[in-house]
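All protein chains but one are shown at their positions in the complex.
Chain nomenclature is as follows: A and B, assigned in order of appearance, with residue numbering initiated at 1 for each chain independently.
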Amino acid sequence: MIRKVRQHISQNEALLFEETSPGKAGYQLPELDVPSVDPQAALGAPNVRVEIEGFPEVSEVEAIRHFTRLSTWNYAIDLGLYPLGSCTMKYNPRVNEFVARLDGLAWAHPYQPESLSQGALEIIAELESALLEITGMDAITLQPAAGAHGEFTGILLVRAYLESQGNPRKKILVPDSAHGTNPATASMAGYSVQNIKSNAKGMMDVSSLARLLDEDTNNEIAALMVTNPSTLGIFEEDIAKVAEILHAKGAMLYMDGANMNALVGLTRPGDFGVDVMHLNLHKTFSTPHGGGGPGGGPVAVKKHLEPFLPIPRLKRVNEAWTFDYKFPQSIGRVRAFYGNFGVLVRALAYILAHGGNGLKNATIDALMNANYIRRKLEPYYDLPYDSPSMHEVVFSDDRQSKQGVRTGDLAKRLIDYGFHPYTVSFPTIVHGAIMIEPTETESKRELDLFIDAMISIAKEIEKDPKFVLQAPYLTRTSRVDEVTAARRPIVRWRPQRTSSQAAD
Amino acid sequence: MSSYPEKFVYTKEHEWVNAQDGIATVGITDHAQHELGDIVYVDLPKVGSRVEQGKTFGSVESVKAVSDIYAPVSGEVAEVNDSLTTTPEKLNEDPHGAAWLIKVRMSAPDEIKKLLSAADYQSYVGAES
Partner (left out) sequence: MRYLPKSDSERKEMLAACGIETAEELYAHLPAEARLNRPLDLAPGISEYEIIDFFKARAAETADGYASFLGAGVYRHYRPVLIDTIVSRGEFLTSYTPYQAEIAQGTLTAIFEFQTMICQLTGMDVANASMYDGSTAVPEAAMMALRVTGRNRVLVSRVVHPEYRQVLTTYAKHQGMPVAEFGYDAETGQIDLKDLERKLDDDTAAVIIQSPNFFGVIENVQAAADLAHRRGALLIFVFAEAVSLGILEPPRDADIVAGELQSFAISPSFGGPYAGIIASKEKFLRQLPGRLVGETLDSNGNRAFCLTLSTREQHIRREKATSNICTNQALIALMATVFMTVYGKAGLRELATQNLSKAHYLSSKVKPRFTGPFFNEFVTTAKSAPEEINQTLLARKIIGGLPLGTHYPELADSLLLCATEMTRRADMDTLAEALK
């Protein structure tokens, strides 16, 4: 039975370009306090455009209605559980939004004098030191704009370090459960990728890793990129040993911090042998995902990688903060200015709100929520790996696919029950993966509703699998035809075509 | 159950070859299109380029997967089935016929002797699934 939602009216809304009518405007500029300049005279006629063809012309009222109507077509954390595995969709505290918009911060220009930027620099410094304490690493850069950007930075650091040792090496090892960004990153940094298989416990196989490194007589392996806990939600129990094996051959251990929400306050990557890692501020540290960004991807390193960090770096001189550009071994810049500062403000606000113990308590609640779901759903869904779960649990659709219902279909039915789907078909090492990460944000009531929904769907599949295949039924948009979208891509609006144009 | 034309030979990577007068017409098998699901895009080489047995010469894409296509024979690309660019769904509808991919002027016609017969391929995909 569907308990969380019922249907309600939702507004239709055309595209802006279809609502446009010439002469309408949603703005008013103040009178110029200087003489108006004729663009053609100032710039030369060929440099001046006639108009922005097709650009919208709507009033302020229509603009706010347009975007408000669109917004109601979205699911959001503010509406309920977002069980996407390895995405850590947690509550986005509103005070964080408030403080990031304070004039002195929001209007700070990156090139304004350092003497007039001390407050902003202090925020960066505080966040750096908090993240170092949380990760147990030695030095950090906050410049990368997102997780994948952090990975790229981190692997460039590995490369620069190994080059300084005389050999940049050729290969990055990536477990078969890794995020797609890992191999893509390795290749952007000029490395080839070798996949390594997980063992029956869903962990890295230490003995085969050791063999791989033994056989690497030419020292081609530069680093291993590992997500810990893995995308199966399982802590790599031999991680310290893995680090040892790599270090013995001069290779580095890179940790993808996507699942750091399982570790904060309990264990620190710096204490189990990680050389370099990135964090996702939009996951672990609650900055809003915003429909796909912005994020923040700080990269923390051990001492030996510090000289290679991007410039500039913060330095304390004469009781003031200043940017230091003098790092001859630095990999350079990975982004203009100092990173997504507004995101950094929000992450620091989150850390301040929790404090040290609070962060640990959040981690514990995240673990508890995942294990609670695991216990309650185990009778209904196959659990391919029974190692202890940290902050997420991965089931497979093995039982349901026998009835012809795959994880993707099940996910669509979950929408009818008022929930966003879990992560579908990932990690790929699980056949028909159902990957669930509740985070600490969920109340017991919300979790129980979700569990009920999952059980109810399992029963529906037993009774009438065909019914589930057509879901969702209750959304304003029914199943979207992604195949046609990809076969005949239409990636922008164009004015009504005449029949001759339509033919091409 | 699909049927595999007797006059074709097949690869374990699920390509088929129809060789006649030194020209090999190459496509992907019904089994392959079924595994891929709805095909949305086909990436093919240019006429005149060289392909080599066992090496990739293009790819087919579904919404959420990309699969390489391997050349079953070596030689020069003599013709490319351009219609697949605008109607990739043909690969789902008629993989052994209208949706051939390329025609290759074979440089080593003996290579096809290494490939599977229809019956062998049939039992191979039977065993695989």
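We adopt the following convention: a contact is a pair of C-beta atoms (placed from the backbone, for glycine too) under 8 Å apart; a residue touches a chain by one contact, two chains touch by 3 or more.
Predicted, not measured: the structure shown is a model, and the values here were computed from it.
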Listed residues A:L232, A:V345, A:V405 or A:A433, member touching the removed chain: A:V345
Residue numbers in chain B that touch the chain omitted from display: 41, 61, 63-66
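One rule holds for everything that comes next: only the chains that are shown with their structure count from here on.
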List of chain B residues in touch with chain A within their complex: 38, 40-41, 61, 63-64, 88-89
In the complex, chain A residues that touch chain B: 425, 482-483, 486-487
